[in-house]
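All protein chains but one are shown in place.
Entry: chain A
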Amino acid sequence: MFRNQYDTDVTTWSPAGRLFQVEYAMEAVKQGSAAIGLRSKTHIVLGCVNKANSELSSHQKKIFKVDDHIGVAIAGLTADGRVLSRYMRNECINYSFTYESPLPVGRLVVQLADKAQVCTQRSWKRPYGVGLLVAGLDESGAHLYYNCPSGNYFEYQAFAIGSRSQAAKTYLERRFENFADSSRDDLVKDALMAIRETLQGETLKSSICTVAVVGVGEPFHILDLETVQQMIDAFEIVGEQEGPAAEPDAAAAADQGGSTEEGVAPMDI
């Protein structure tokens, strides 16, 4: 995308019918480190790559527990993500207090999307620069949603966002048809494989990734390092047969640049 005269304000349309500021916000999501999510009928697994600023610092927290039955993984401006997580936690706890019942995740994501939309229609605000993978349960089972800065939300069987997420998406696209009936442990293994795809040859260790699970009868929790390392070790041996860690996918890298011809609104991925 190139600078143009319609991209200063979020409240300015381009002649092609685009809101550039919103699209730039979605670019910010693509620059963040990867986050992936996948679900079966009863469980959802979220995973993310931990990127630290330097060797001296710790990594940023990108997976947040919102309630016992809802969790979120973010990519993009983590500060915006933290603020939205606080909003989500507040909504959940208020609903729980009034109705003594968990807030259905489908309603939470709509509220979140409406909140994001407001920022695309006020001249004194800017869109949130964070994409959220919301994993949660409601009456109809397990759900995974993606909320983007534009105020749109989509439901997914599996998805990946952030940098080098295309590699993970390709892996997930090959396997997603089996996810619905996967066991919980197979789902976690698939999540780790998907994370590995985004690492581009780097060895997968539990110190550079975070995995969280939520399911029917299993409250949302982040898996501890030993458990994750055990699972990595369990399939790494088998890993060679599945296919080596993804070679740098040149086509995928170019995709992150958000290359679109002028005049055609980009796909919301």
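Criterion: a residue touches a chain if its C-beta (ideal position, glycine included) is under 8 Å from a C-beta of that chain, and two chains touch if they have at least 3 such contacts; residues count from 1.
Heads up, the rule we're going with is that contacts and distances are computed from a predicted model.
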Among "Trafficking protein particle complex subunit", "Proteasome subunit beta", "Sodium/hydrogen exchanger" or "Exostosin glycosyltransferase 1", the UniProt name of the subunit that does not appear here: "Proteasome subunit beta"
Touching the absent chain when the full complex is considered, from A:Gly32, A:Gly81, A:Pro104 or A:Gly162: A:Pro104
Of A:Glu55, A:Glu139 or A:Glu226, the residue in touch with the unshown chain: A:Glu139
Hidden partner chain, residues of chain A it touches: 97-101, 104, 106-107, 110, 138-140
